[in-house]
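Can you keep this structure in mind? I'll have questions shortly.
Note that one protein chain of the assembly has been removed; the remaining protein chains are unaltered in position.
A and B are the chain letters, set down in written order, and residue numbers restart from 1 in every chain.
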Amino acid sequence: MSTHEHASVATQAKAGEHASIGTYVKVAVILCLLTGLEFAVIYIRQLTPILIPLLLTLSLGKFALVVMFFMHLRYDAKPLTFLFVAPLILAVGIALALMTLTGDFLVFKR
Amino acid sequence: MRGWQWWWEFHYPELELVTANELHLPAGRPVVLRLDGPDVIHSFWVPKLGGKRDVIPGRLNHITLTPDTPGEYWGQCAEFCGASHANMGMRVVVDSAADFDTWVARQKAPPAEPAGAAATGKTIFAGSACVGCHTIDGVSAGVLGPNLTHFGSRTMLAGGMWPNTPENVAEWVKDPQRLKPGVKMPTLGLTDDQAKAIAAYLSGLK
Partner (left out) sequence: MATPHDVAGAQPASAFTGATTAGARHPALATTRSWLTTVDHKRIGILYGVSAFAFLLLGGLEALLIRTQLLRPQLGVVSAEFYNALFTMHGTTMIFLAVMPLNAAFFNYIVPLMIGARDVAFPRLNALSYWIFLAGGLFLNASFLFGTPPDVGWFGYANLTTLPFSPGPAVDFWMLSVQILGVSSIISSVNFIATVLNMRAPGMTLMRMPLFVWMTLVVQFLIVLAFPAVTVGLIFLMFDRFLGTHFFDVAAGGDLHLWQHLFWIFGHPEVYILILPAFGIVSEVLPTFSRKPLFGAPVVIYSGVLIGFFGFGVWSHHMFAVGMGPVADAAFSIATMLIAVPTGVKIFNWLATMWGGRIRPSVAFHYAAGLVALFTIGGLSGIMHASPPVDLQQHDSYFVVAHLHYVLIGGSLFGIFAGLYYWWPKMTGRLLDERFGKLQFWVFAIGFNVAFFPQHFLGALGMPRRIYTYHRGSGWELWNFVSTIGAYVLGLGVLLFLLEAMRSLRHGARAPADPWDGRTLEWRTSSPPPVHDFDAIPPVYGRDSFWREKHGDSRGQRPAPRPPTPDPHGIHLPSPSFWPIVVASGLGIAAFGAIFHIGLVLVGAGVTVIGAFAFALEHHRNPAHANQVGALGVDHRKLAMWVFLGSECFFFGTLIATYMAYKGRSVVGPHPHEILNLPLTTLSTFDLLMSSLLMVLALAAVQRGDRFQTRLWLAGTVVFGVIFLGFQAYEFTQFVHEGLTLQTNLFGSTFFVLTGFHGGHVTLGVLWLATLLVLSLRNRLDTSDAIKVEVAGLYWHFVDIVWIVIFTLVYLIP
């Protein structure tokens, strides 16, 4: 078993090369909590006005956690981050444009 | 208007007029065409009158033309639409206000009763498969092909392919499959005389 089990996530980020098993387990727990939250939030009527931004934020959080920790991007060489994030941003931008141009969506009404 | 493989259908809703392949417009007024696509993508383009606009099935596009000089203009489909894309031409006739009203009146009037060979032609027409696709007011109500009620008043034939003369009409009616690649109009096996009679009939529909 790893010796760094009890180090917090934040200090682990500065420590250098590797996240510990403990960090991974913590991340996994957070992921479960976020998922549970997403599921629950749907049924809370008071949250309906902000439902979509809320869900998107929660998912973004899960996405970032998996990429940074499970995929190790936080601890890897900077060029790798750029290699993934730049296409990701471009893809999201194009997907949004595609939805807007084709769908009965967002900004443009025809 | 509706863009079909490979011809143009024009409706004038307020005037309650339907014609095909030849569009008459009054000079000096903006005209909005609603572009409807029942089959594949086409593109409405009359170069001397303006830019083009695609005719896209499932979408209602518009194009506004404001022709100022009376005259005859040629147009052509500008989006590849299959075998006879090259044969999807149209005539746009820009009339002075008076001439336009005259044209409208003639188009709304019922067609003259045919005589002689033309009458034979009408009988043949009314008795054959033609009626399944073409409309001639008072005779047939087919909607798959061009409205022929005042076919004789048009200058061109088969989507701008040939001048509208009785000889050309007879040839066309006899064997459209040979003349226009992929055309949906079947070759019905008419004899020369039958074709000539039909041509006389259609040419008389002014």
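One rule holds in what follows: a residue touches a chain if its C-beta (ideal position, glycine included) is under 8 Å from a C-beta of that chain, and two chains touch if they have at least 3 such contacts.
Small disclaimer: the values here were computed from a predicted structure and weren't measured.
Colleague: Where does the absent chain touch, in terms of which shown chains it meets?
Modeller: Its contacts among the visible chains are A, B.
Colleague: Who touches the missing chain here, B:P13, B:G58, B:P110 or B:G189?
Modeller: For the chain that is not drawn, the touching residue is B:G58.
Colleague: Of the listed residues B:P47, B:G116 or B:P186, which contacts the missing chain in the full complex?
Modeller: B:P47
Colleague: What residues on chain B make contact with the chain left out of this view?
Modeller: Considering the whole complex, chain B reaches the absent chain at 5, 39-41, 43, 45, 47-48, 50-54, 56-59, 61-62, 74, 76-86, 181-182.
Colleague: Considering the whole complex rather than only what is displayed, give the residues of chain A touching the chain that is not shown.
Modeller: Residues touching the hidden chain, for chain A, are 2, 21, 24-25, 27-28, 31-32, 35-36, 38-39, 42, 51-52, 55-56, 58-59, 62-63, 66-67, 69-72, 76-77, 79-80, 83-84, 86-88, 90-92, 94-96, 98-99, 101-105, 107-108, 110.
By definition in this document, only the chains that are shown with their structure count from here on.
Colleague: In whole angstrom, what separates the CA-based centres of chain A and chain B?
Modeller: 60
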